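Of the protein chains in this complex, all but one are displayed in their positions.
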Amino acid sequence: MGGLFSTKAVTKKYGGLTAVSEVSIDLDPGELVGVIGPNGAGKTTLFNLITGADTCTTGTVHFGGENVTGLRDFERARLGMARTFQNIRLWPLMTALDNVRTVYQGARGNGGLGAVLRTPGFRRSEAEIRERAMTLLERMGLQEHAELIAVDLPYGEQRKLEICRALALEPTLLLLDEPAAGMNPTEKSDLMHTVDQLRSELDLTVLLIEHDMKFVMGICERIYVLDHGEEIARGTPAEIRENPKVIEAYLGGSD
Amino acid sequence: MGEFFDFFLNGLGLGAIFAFIALGYTMVYGIIKLINFAHGEFFMVGAYVGYFTLRDLDIERVDLPQPFPIMLDFLVAILFAALAAGILAVLTERLAYRPVRKAGRIAALLTAVGVSLLLQNVARQVWTANVRPFPDPKIFRTLDEVDGPAGTNLYADRDFETSDGDVVVETQLVVSQGETVDPAKRTQLEADGVEEVYERVTLSPKAVQNYVLLALLLFAPILWLLVKKTRMGKAMRAASEDADAARLMGININLVVAATFFIGAFVAGIGGVAYIATYGKVDPMIGFLPGLKAFVAAVIGGIGSIPGAILGGLILGVTESVLPWMLQKMGWDAAFAWKDAIAFAFLIVVLVVKPTGILGKPMREKV
Partner (left out) sequence: MAAGGLLTLAIDLGPDGFWWMNLLFLVAIYAMLGLSLNLINGYAGMFSLGHHGFWAIGAYGAAWFTIQFAGTMPGPLVFILSCLFAMGVAAISGLLIGLPCLRLRGDYLAIATLGFGEIIRIAIQNSDKDVLGGSLGLAVPRVIMDVNRESKGDFRVLMVGVAFAIVVLMAWGIRNYIRSAKGRAMLAVAQDETAAGLLGINPTRSKVTAFVIASTLAGLAGAIYAHYQGNVTPLEFGFMEMVKIFLIVVLGGMGSLSGCVVAAFLLIFVEQWLAKLPPEAGFFKDWWQVEYAFILVLLMIFRPRGIFGPREISDVVRSLRRKFSRGAAGENS
């Protein structure tokens, strides 16, 4: 169980409020799994606990056979865990290209004296990173926007750029926090299709938060349902659809 | 133990002055997130106005039994100092800060630094860079009343024309304590047109410290009530929570900000008189270091919090007084020369250990 990734009873309390309560998730390599739940169910908090943006009150997070609970956010990211954000968090004043190539780990040593003196070795490696970033931008259909400042991009493209940036980390686990929020149904289904393709092309495991049940049901192999910070159901889309607790949570949430 | 207690009380007195200045820092920061570097200069101007009131207005001549004239003298000086500082703050806010409020915090901060320098240098031009001694309150008597041995030193002032044509006030000792007035001297004084002599009331530093602490104890609840109970106080708190929301609720932000500056500087003006009475001097630079340290106090207490400013001021005052004393006891002879460095080191430690200060609200970033 949990071949690639798992959380073991992670819990987050803010003062008296329990945002996430004893949630355990397991992912096998190559899976595409969804996390759904009404507003305030603790989905984003769960992502924050997984990625290290926030610390668990109790419970542990395991990734690639290692206990990463004690690691900081950037250390977990470097192990191959990349994420996007519900409210877009690109580096707003950098170009699309720079947003992507900043993340490449291979380039991280490209600073210091080599950069200051513009040595041939530095230039070669810079050119290579640029090449790879451009390929990735093309893959998401953003090549024409490469030199645009991130905030100037249309909203939907910003969402795609966030995924592009996450992929530049060359992750094994990709966490998408409502990647299709604010998109129209056609854009949504295009995006979901792309995500599905990328998964097989890049050997990714994907965990995604989505509000829209229909889409999650459409592409996810398995689904976890959270409500009030607790897991209330897990299973295949068909099982989830039939689950009375889920129906209750969603209907209860709407009034 | 007695010595420790002295240093501790001394620190409380000093801390009360810091607290008076820190209150304005913390209120202004709470509402517009600006480190108002010019706040120290409001304090300095208040100190000067208090100084001139005490020196020139002769309020102590009022015909009441002692010690009321002297108390009245100080009360009027405090009121004038506070009003002058408050008005200056409102003008500064209107003319310099409001135009840059939208231009970002760094522009605003540098404007504040610029205003601080401007006021410092204007003070230096207008009032000269000289250190002026504190004008002790006087008890006046006519020459005729001085019969028999004097109970204390008596002085007289007369106008004196220098060779440059400037008129300066010359003070002379008429008679020392326990002696009688020399008739020849008296004739001379009458010839010079001097009709009255006075005794100087020297305030003991300890007494001043106690009064300053007392003033803080009296004033802090008033300020607290002002902020908690009045409409303006509620508007201030609303604006510091969320200025945009407050505006939408129909609160006039400009008015609230102006009121905050006025109250903050008003309190600093009181601190100005407390400072000159404690240290016995005033000069154009007094706003800089006490101002900086008062900000430190505000940060230590938790910026934006009024009880925090008072607590932070007292803690910083006591630390600055007691810690060098302890270090000196432990064998570091130069400890007192380093007291300012100790205050700043204390600040850095507090910031690193608890950046939001003692009573500040913790901030959490949303992902």
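Should a chain be cited, it is by its letter among A and B, assigned in written order, with residues numbered from 1 in that chain.
Convention: a residue touches a chain if its C-beta (ideal position, glycine included) is under 8 Å from a C-beta of that chain, and two chains touch if they have at least 3 such contacts.
What you see is a predicted model; the values in this text were computed from it and never measured.
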Sole residue of A:10, A:25, A:46 or A:77 that reaches the chain not shown, by the stated touch rule: A:77
Touch with the omitted chain, as defined above, among A:7, A:21, A:51 or A:158: A:51
Sole residue of A:166, A:183, A:208 or A:246 that reaches the chain not shown, by the stated touch rule: A:166
Chain B residues that touch the omitted chain in the full complex: 33, 35, 96, 99-100, 103-107, 109-111, 113-115, 117-118, 120-122, 124-125, 288, 292, 295-296, 299, 334, 337-338, 340-341, 344-345, 347-348, 351-352, 355, 365, 367
Where the unshown chain meets chain A, residue by residue: 51-53, 72-74, 77-78, 82-83, 85, 89-94, 98, 101-105, 107-112, 114-118, 122, 126, 129, 165-166, 169
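Quick note on the criterion: only the chains that are shown with their structure count from here on.
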Rounded Å distance between chain A and chain B, as computed from the means of their C-alpha atoms: 56
